[in-house]
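After the structure tokens below, expect a handful of questions from me.
Here the complex is missing one protein chain, while the rest keep their positions.
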Amino acid sequence: MAEKPSEILAQLLSHMRVPRLMRSRPGAPPGLLADLPEAPPPDVRLLAYNADDHVEQKLETLDELPQYLEKWDVVWLDVEGTGDSRLLEHVGEVFQIPKLALEDVQNPAHRPKLEFFDERMHLILRMAHWREERIELEPVNLFVGPNFVVTFQLADRPTDYFEPIRSRILSGRRQIRTSGADYLAYAIIDRVIDAGLPVLEAVAETYHELEAEVLEPSSRQLITRIHAMNSQLLVLRRAVAPHREILQTLRRHPETVFSEEVIPFLGDCYDHAAHVAELSESYHALGVQILDFHLSISSHRQNEITKVLTIIATIFIPLTFIAGIYGMNFNPQASKWNMPELEWAYGYPFVLVLMFAIGVALVAFFWRKGWIGWGD
Amino acid sequence: MAEKPSEILAQLLSHMRVPRLMRSRPGAPPGLLADLPEAPPPDVRLLAYNADDHVEQKLETLDELPQYLEKWDVVWLDVEGTGDSRLLEHVGEVFQIPKLALEDVQNPAHRPKLEFFDERMHLILRMAHWREERIELEPVNLFVGPNFVVTFQLADRPTDYFEPIRSRILSGRRQIRTSGADYLAYAIIDRVIDAGLPVLEAVAETYHELEAEVLEPSSRQLITRIHAMNSQLLVLRRAVAPHREILQTLRRHPETVFSEEVIPFLGDCYDHAAHVAELSESYHALGVQILDFHLSISSHRQNEITKVLTIIATIFIPLTFIAGIYGMNFNPQASKWNMPELEWAYGYPFVLVLMFAIGVALVAFFWRKGWIGWGD
Amino acid sequence: MAEKPSEILAQLLSHMRVPRLMRSRPGAPPGLLADLPEAPPPDVRLLAYNADDHVEQKLETLDELPQYLEKWDVVWLDVEGTGDSRLLEHVGEVFQIPKLALEDVQNPAHRPKLEFFDERMHLILRMAHWREERIELEPVNLFVGPNFVVTFQLADRPTDYFEPIRSRILSGRRQIRTSGADYLAYAIIDRVIDAGLPVLEAVAETYHELEAEVLEPSSRQLITRIHAMNSQLLVLRRAVAPHREILQTLRRHPETVFSEEVIPFLGDCYDHAAHVAELSESYHALGVQILDFHLSISSHRQNEITKVLTIIATIFIPLTFIAGIYGMNFNPQASKWNMPELEWAYGYPFVLVLMFAIGVALVAFFWRKGWIGWGD
Amino acid sequence: MAEKPSEILAQLLSHMRVPRLMRSRPGAPPGLLADLPEAPPPDVRLLAYNADDHVEQKLETLDELPQYLEKWDVVWLDVEGTGDSRLLEHVGEVFQIPKLALEDVQNPAHRPKLEFFDERMHLILRMAHWREERIELEPVNLFVGPNFVVTFQLADRPTDYFEPIRSRILSGRRQIRTSGADYLAYAIIDRVIDAGLPVLEAVAETYHELEAEVLEPSSRQLITRIHAMNSQLLVLRRAVAPHREILQTLRRHPETVFSEEVIPFLGDCYDHAAHVAELSESYHALGVQILDFHLSISSHRQNEITKVLTIIATIFIPLTFIAGIYGMNFNPQASKWNMPELEWAYGYPFVLVLMFAIGVALVAFFWRKGWIGWGD
Partner (left out) sequence: MAEKPSEILAQLLSHMRVPRLMRSRPGAPPGLLADLPEAPPPDVRLLAYNADDHVEQKLETLDELPQYLEKWDVVWLDVEGTGDSRLLEHVGEVFQIPKLALEDVQNPAHRPKLEFFDERMHLILRMAHWREERIELEPVNLFVGPNFVVTFQLADRPTDYFEPIRSRILSGRRQIRTSGADYLAYAIIDRVIDAGLPVLEAVAETYHELEAEVLEPSSRQLITRIHAMNSQLLVLRRAVAPHREILQTLRRHPETVFSEEVIPFLGDCYDHAAHVAELSESYHALGVQILDFHLSISSHRQNEITKVLTIIATIFIPLTFIAGIYGMNFNPQASKWNMPELEWAYGYPFVLVLMFAIGVALVAFFWRKGWIGWGD
């Protein structure tokens, strides 16, 4: 929270980076998968279930995957980490996913996307986190087929976002266990979209913290924080806006992937996506307004200072000039024209009265002009 | 009206809160209804009628509801308070409302929405109040079926907004009594949409109050109030904008819910919704313009102050410098080069004339530049 | 033209009032016509004609209307003043106009609208006047049937806008006398839309008057006038924008109301409506630009003042400091370290030269920095 | 180029005038042609040709026109000046052009428009000139029929814009001579649209001239010129934007007017129209950015001045105060408390050192705050 302005700026810029992986690409053939040597080895979790039973397992190799696919009603393969090209290729072979789609999995900044290829669906969503006072965005890739769901997430994520879904499956709650892979896909989509809500709540709380400060004198820190929040909301808004359209498409043209029973749930998902998108927009508009408001208040304060101080200065400048005149050293003895006032019996009181009168006249003038007033 | 700026800001932020109920959701199964222990017990009012007779009753339990549905032409169940999950479930069973829709009822910030499921319609509208100098927004849920209307409102509402409709029914006015549930639904929709008009009137009156102040010197209070009003109108505008589209859809595709006779009334409703939406936009534009205007006037006033005061200061600075020169104590006795003016017979009058001439010259210069003028 | 700023603001707000009549409505049954006791009695003018003959008459009662309808090819009933509910009802009965439409007639701020009900058309347009240096907007309601046109206007209108049409009919010019009610309707629509042109011309003349002032020092009066003009154009723009779409619809789907021969004239009307709408937009953009320009010029002037004056002040401040030093009263007799300069033979000339040198150096510095220059 | 600001403003406003001719219209019957007595007599040029031969002639009367139409493959009638109603009527009769269309010809500010009436096309485009440092816009009316083209231009045009087309015809270049009236119409449309390119080039050159000045101190002249350029580009952008849509329509629905061979050329025209429209937009955006940039630079310069000067002033103010103290005339003889410093042996050097120390301390403070620095 007390980060330095330059860090906040750096963080903003980081949201907008051109993804590293694309860097090597211009001119390269399509569908080329890359090995990221510095990436941690991916973490592959298998969860297979039917209405009666289930199995959960960390997989080291994908060799037994076909057997799982045969035996269980629904197989969910959750891969964390996308830096291992051989693993990706193996997944592609098992689930018949084209290489062009797998290439997208490796792009850490891919835009939301929906694509169908025979009986399979590829969906990319953008999931929002709130980590260390910032909004982070990461892509989640979903491949859905007749009896499987494959999800790809980045490796370095703070918490296990799919845990609630897993526990719903493991605890044997009926609907998810008796429904097919499409219901599981819906549950995951729902989770990814709803992840935006705690982020927006955190934003709201940040605004509440800013509340008191906004009326205080302007500080670099405050200006930087509001700007940083606005920029992040701008990025968030652009990231989640396509979800709305994607879910609308999904609900209207579910192709062969989603069954009749799951479509109403997609409608619910659409509502949530629209809600998150609209809240992002509203919060961004609010942030812009808070900044405007703060700048208005600051400028008002600045004007007040300038006004009061200038008025004080102006009143005393003519008075100081008069004092200056009678501080001159013209020799009264040289002639009777030289500063005879200095020798007058009431010269000094007269000058004091004159100064007082001028001061009062100036104050009265400013008063009539409405430039000074009681209170406020 | 004399609220503190920080309160106004807090109130703005409150319009934009992420609804509490959603907080518990990410990852939870869909259609889960929540019990809100702190909520007051819901208030359930039944009004059943046909052309000849009617009955109005507060219900403690919904057990007898099916009998009412059988006996009367139209049954209107009005529930205030949505925190009791068992009541909601019971309503859902009696009227065959899916759980996903009931979940929406519990969301205090749901966006306007229209959905049909066989012969039933679910409509969410946003009703605007003017309470304690602010615009408040609350959702109203409507379920309409062949012979019933169920409405859900939040519990803590200041006045009974549906009272005029009830009294029209009770007083036996013909059209509403002889028409079906669709006409009642229209009357309720019309009421909810028209609730925006007194709010906009209150906004207009607030603007009229601001009128005189806008030309006065800027105050934090005023800036804050205009900003607060603009933010609220922004929120209002976004909240009511979807009504237009929803009513357009309703009027063009009334499905089986609305009969031929009621559709022209929906057209009228559409006109009102468009009117409220356009007025919200216009008032927001006006608010922005008032703020701009106030800032222009304030900046003009500030420039005037700076200009006049700086001119006064500038005229006296050279004069004070001259007085300073002749206030120096160089010893005229030491040489004839040391301030011989002090010993001149007409030294003092000469200096006074010089000062006067310089002052006049500066004023003339400023005059010719157009920086000082008569009047204004 | 010399109105006070607060009056201008009041007038702006008056454009945006929530119509009084709607005030009594929320919750009332639809189609309820109101009596406005303070309204003057409506003025009903009948003009009936065929190719050969015509009759013009002020009607006190509508009883004989059916006979006119039978006898004449075209009957035009022009009602000024909408506050008499019985009259409205009677008109509704004679011409078979639904109550919902008549209710719209009583709404003094209704948005433009087009509706058809069997063989009849209801059209609401917004007519612009230029009265007392302001843009006024009022609705004109048109009901057109096979052989009649009914128009409703507000009562307190400055001039008779339909006079040219009447005189074309009375003077027996062929086309309007031999054409049907649809041609009359076209003539009225054309008149209402073209009424915007003199208003825009008056705006242009106001801009021409402002021309010279825009380059003068900023005054509250001027800022207020430009803002007021911009606000009015904003309102005008929003009011007339829907005409374009309505006329496009009318021309493409004339239903049974307009005959083949009249449709090209509607195309001409569309052109005019588009022209008025585009001019309103352009004038609004021009007004915004004039304000921007005035503010740029004002700010430039303010900077000039500040710059020149600050430079003068700054040059004299160090000089005055030096004069101050030699005005100190340290006693040279007390030691040889105490202001020996005062006793030097050339002390005074030296100090004068020093001051001159410093002044020249500062001017040279400012010059080199480009802060002062010749001319401009 | 050295025009006075008020002239520039006047010129801006002139672009936006409500056309004079429309002034007389509200309420008048449609299709009324006006005589403009002050207009010069129109200049009518006939050019008729087929693949083998051609004839070019100034016509005084249109009586022989039907014979030309019979004899030649293509007849091009080019009328400069639209103020003679009889001539217009005669043209209308010969080419069977409806009066409503001819009325549009007389409107000097008509918006671009495309209309078809059996086998004839009426097209209005807006042609841009660069005359005396300004963008001028004038309408060009085209009527195209099976074997004729009629063009109307305003009378007071600087150069003959259609000269290149005429010389292509006269020089016997094949394509234009062997093609029909539609190809000639294309050539004219192309010419009118391409007329925007030299204008935009002139704008670009004006920007290049402004280049150096933009970094100089702000002058009223410069601000006025940039504003004027931006306003003109705004007007140009709005004027030429509809060309794009019109040419798209023409190319997709050429009706019977354009033959298959000419349609690809219309596609080329569309490209040019889009190019001109996009350049106008880009130049307007660039103009806005140049203004912004100039204002940023000016404000930066103003801040620099204020900063340096205020710092100088502030350093000397406390020093002058100290000098003032020791300029006071308290009598050291009256008591030992009265200004004993004046009698000290090192009083004066001490005060000088004190002043120097304070000055250095203030400079150091400003330095540490980063308010003063080397360079820049």
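Letters A, B, C and D name the chains as they come in the text, with residue numbers starting at 1 for each one.
Keep in mind that, in the parts below, a contact is a pair of C-beta atoms (placed from the backbone, for glycine too) under 8 Å apart; a residue touches a chain by one contact, two chains touch by 3 or more.
What you see is a predicted model; the values in this text were computed from it and never measured.
Chemist: Just one of A:L47, A:L69, A:V240 or A:M328 touches the chain that is missing; which is it?
Modeler: Looking across A:L47, A:L69, A:V240 or A:M328, the contact with the absent chain belongs to A:M328.
Chemist: Looking at the whole complex, which of D:S85, D:Q248 or D:N338 touches the chain that is not displayed?
Modeler: Spelled out, the listed residue whose C-beta touches the missing chain is D:N338.
Chemist: Using the definition of touch stated at the top, determine which of D:R45, D:H90 or D:H275 touches the missing chain.
Modeler: Of the candidates D:R45, D:H90 or D:H275, D:H275 is in touch with the missing chain.
Chemist: Please pick, from A:V55, A:A212, A:L309 or A:A361, the residue that touches the omitted chain in the full complex.
Modeler: Selected residue, touching the omitted chain: A:L309.
Chemist: Given the full complex, what residues of chain D touch the hidden partner chain?
Modeler: Within chain D, the residues touching the omitted chain are 161-165, 168, 173, 175-176, 187, 190-191, 194-195, 197-198, 200-201, 204, 207-208, 211-212, 214-215, 264-265, 267-268, 271, 274-275, 278-279, 282-283, 285-286, 289-290, 292-293, 296-297, 300, 303, 306-307, 310-311, 313-314, 317-318, 320-321, 324-325, 327-331, 334-335, 337-339, 369-371, 373, 376.
Chemist: What residues on chain A make contact with the chain left out of this view?
Modeler: Where chain A meets the chain not shown: residues 5-6, 9-10, 12-13, 16-18, 22-23, 25-30, 98, 100, 103-104, 110-111, 113, 115, 217-221, 223-224, 227, 230-231, 234-235, 238, 295, 298, 301-302, 304-306, 308-310, 312-313, 316-317, 319-320, 323-324, 326-329, 332, 339, 341-349, 351-352.
The definition used in the following text is that only the chains that are shown with their structure count from here on.
Chemist: Please state whether the interface between chain C and chain D is built from the same residues or different ones, using more than half shared residue numbers as the mark of same.
Modeler: Different-residue interface.
Chemist: How far is the middle of chain B from the middle of chain C, if each middle is the mean of its Cα atoms, in Å?
Modeler: One centre to the other, that is 25 Å.
Chemist: If you average the CA atoms of chain A and of chain C, how far apart do the two points sit, in angstrom?
Modeler: Here the centre of chain C sits 41 Å away from the centre of chain A.
Chemist: List, in ascending order, every residue of chain C touching at least 2 other chains.
Modeler: If we look for residues of chain C contacting two or more partner chains, we find 306, 310, 313, 317, 320, 324, 327-329, 339.
Chemist: Counting only chain pairs that touch, give me the topology of the graph as line, ring, star, complete or other.
Modeler: Looks like a simple chain-to-chain line, open at both ends.
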